[in-house]
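Only a single protein chain was left out; the remaining protein chains are all shown in position.
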Amino acid sequence: MHPAFSVVFFTTATGAGYGLLALLGVLGGAQIIPPDFWLGFIGMGLALGLIAAGLLSSTGHLGRPERAWRAFSQWRSSWLSREGVASVATFVPAGLFCIGWVFFDRTGGWVAIAGLLAAIGAIVTVCTTGMIYASLKPIAQWHSRYTLPAYLIFSAMTGSVLLNALLQGFALGSRMLLAASMLLTLLGWGWKLATWRYNDALEIATNANTATGLVGGTVRSLEWPHTEENYLLKEMGFRIARKHSARLRQITQVLAFALPVLLLAATLALPWPFAAVLSVLAAIAQLSGMLVERWLFFAEAKHTVSLYYGR
Amino acid sequence: MTCLPSQGGKKLGLVIDLDTCVGCQACATACKEWNTGGHMAPLTDIDPYGGTVDGVWFNRVHAYEHTTEMGGRTVNFPRSCLHCETPACVTVCPTGASYKRASDGIVLIDEDKCIGCKLCSWACPYGAREFDTDVGVMKKCTLCVDRIYNDNLTEEDRVPACVAACPTSARHFGDLGDPRSAVSQLVAERGGVDLMPELGYHPTNKYLPPRAHTRRAASVPAKALEPVRAEGGFLGWVDRMLSN
Partner (left out) sequence: MQGPPRGANSAPSQRPLADTRAPDEGDGVDTSPDISDSIAKTTCYMCACRCGIDVHIKDGKVRYINGNKDHPVNRGVICGKGSSGIMQHYSPARLKKPLLRTGPRGSGEFREIEWEEAFSIATERLSAIRRTDPKKLAFFTGRDQSQSLTGWWASQFGTPNFAAHGGFCSVNMAAGGLYTIGGSFWEFGEPDWDNTRYFMLFGVAEDHDSNPIKIGLGKLKARGAKVVSINPCRTGYNAIADDWIGIRPGTDGLFVFALIHELLKAGRVDLDYLLRYTNAHVLVIQEPGAADDGLFVRDDTRNPLAWDRVAKTPVSATDASAKPALTGSYTVDGRRCTPVFQLIADRYLDESYAPDAVAGRCGIPADTIRRIAAELAHVAFEQTIELPVAWTDWAGRRHQTIKGRPVSMHAMRGISAHSNGFHTCRAIHLLQVLLGTVDVPGGFRFKPPYPRSAPPGPKPSGRTIKPMTPLDGMPLGFVCGPDDLLVDEAGTPTRIDKAYSWDAPLAAHGLMHTVIRNAWASDPYPIDTLMMYMSNMAWNSSMNTVETIAMLTDHDEAGNYKIPFIIYSDAYYSETVPFADLVLPDTTYLERHDCISLLDRPISHADGPGDAIRHPVVEPDRDVRPFQSVLIELGARLGLPGFVDEDGSAKYGDYADYIVNHERTPGIGPLAGWRGKDGTSIGKGEINPDQLQRYIDNGGFWHHDFADDQRYYKMANRSYLDFAESMGFIPKAEPIVFQLYSEPLQRFRLAARGHGRVLPPQGDRQRIETYMDPLPFWYTPFEEAAVDLEKYPLHALTQRPMHMYHSWGSQNAWLRQITSQNRLFVHHRTGASLGLVDDDWVWIESINGRVKGQIKLVDGVNESTVWTWNAIGKRRGSWGLKDGAAESTRGFLLNHIIGDQTTADANGKRYSNSDPVTGQAAWFDLRVRIVKCAAEEAGFTEPQFERFQQPPHFEPSPQKLTFGAEFRRAREAAE
């Protein structure tokens, strides 16, 4: 699949944003994180900013963005529509929570409920995003039991690392959160490795034989129906060299997982402001790494239509 | 409405005979020609005379080499929308632009509702949908919905353009939901198959497999030739035949 930047950025940013939102909603509402205007302002700004930027970016993928509102209508069948509905719906409790927690320094009560609802909305939204991909049968690498958890884990992971950086920045770092961020990052790493392993060993029932209905033996593409690349090849015929892919997997592992874990581990041992700097670095590294991971998520996904082209 | 309609009996579709298709591209260009002025007009061509030409087509003809222990064959393979019974391209559509008609099973796009998110083309395993970048909406085979019921065409012309054009009679059209229809019987007789049945989209269109190197292949029960046994060999035989 063609790794369009708009979609790569969209899923990465909203994943992190919803992760952060969910954590702030729960922890802030429950006063585990104390209300603090600047902390809240920056935290909620970051979460909602990432979400908004991601959603905005996703409309860049649309041929007719001015009709985007129509996407809310088919929630009964379409995960994309559900994602639209959930993402917009989440803004309501998130907004209320933001007002109560950030501007009125309120916790508990309706703010806690709003925070909780925002967290649920965030999780639901991330689930719908994951399901958009997980439901696509023509793409075996996506249509697997690894996809939905991956979206949730990566959302929680990037959210927690971001939250840690935020709290460390305000010198409010908690060992619990640090540990959770590290654990989630390790979990993400493990999940990604398992996913890759699963995908690399994937025996896909759909092949050139079933695609053409020609039984047995080999089916080789002799000639395409067109000389130059068409929409199908540009959108779904993306190919990545094995070498290139291996290199990017290494970069993903270093940036998204290894480096953040190391930095976070060092954070445990270091005082503010060093802890803060390292935490922010960990977040930056992880988000960059996740962009690479998401790019690979598309690039390594093979659509069945490529079978018709001998790819 | 992108929920699938409760199925009526009718499943209109095509049957494509791979045993007979010579790969002449007539169906592909006849389709392009009809449809570029038809229901989804135009089928835009970007850079039509340049090095990156990319046009919208509803029907594409591939060529493959199929090699088995029985031998090899070149197979020409037209590919277009299969008007599946359970088309994910419809259910993934967030706007209701993509829909399956309850009355005849044709899968269509309502262009006015399409936001160009392209998800339907991701959901279609067959590559049946092509995006028109010029107008930002998805386009696809309409099964010539503007021909098959068209009062402005003589009745005999109310078949899809590709079926009317096909010079080798390799394309057939009808109601595959009716087991007594001519197309259903053709499929039964020739062992017609679904493409990617394992994905469970239940395509309506069927493909008739090539017959060479199969038990359906044309054959001649000829015995090996033996030299004539007449005296004087062949010439003796000629003389004898003439004197009979």
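Letters A and B name the chains as they come in the text, with residue numbers starting at 1 for each one.
In the analysis below, contacts are C-beta pairs under 8 Å (C-beta built on N, C-alpha and C of every residue); 3 or more make two chains touch, one makes a residue touch a chain.
None of these values were measured; they are calculated from a predicted model.
Novice: From the list B:Leu4, B:Ala88, B:Val137 or B:Val163, pick the residue that touches the absent chain.
Specialist: B:Val163
Novice: Considering the complete complex, identify which of B:Leu4, B:Ile148 or B:Val193 is in touch with the unshown chain.
Specialist: Residue touching the absent chain, from the options given: B:Ile148.
Novice: So which bits of chain B touch the chain we can't see?
Specialist: 10, 12, 15, 17, 19-26, 28-30, 32-39, 41-55, 57, 63, 65, 67, 72-76, 99, 101-104, 108, 110, 134, 145-146, 148-153, 155-159, 161, 163-175, 181-183, 185-186, 210-212, 217-228, 230, 234-235, 237-239, 241-243
Novice: Touching the missing chain, which residues of chain A?
Specialist: Given the touch definition above, chain A has residues 220, 222-223, 225-228 touching the missing chain.
Please note the rule applied: only the chains that are shown with their structure count from here on.
Novice: Using mean CA coordinates as chain centres, what's the gap between chain A and chain B in Å?
Specialist: Measuring from centre to centre gives 39 Å for this pair.
Novice: In the complex of these two chains, what residues of chain B are touching chain A?
Specialist: Within the complex, chain B touches chain A at residues 1-4, 18, 25, 28, 51-57, 60-69, 74-75, 77, 79, 88, 90-97, 113-119, 121-127, 130-133, 135-138, 193-201, 207, 209-210.
Novice: In the complex of these two chains, what residues of chain A are touching chain B?
Specialist: Going by the criterion above, the answer is residues 1, 61-65, 67-68, 70-74, 76-81, 84, 132, 135-139, 205-206, 208, 210-232, 234-236, 303-305, 308-309.
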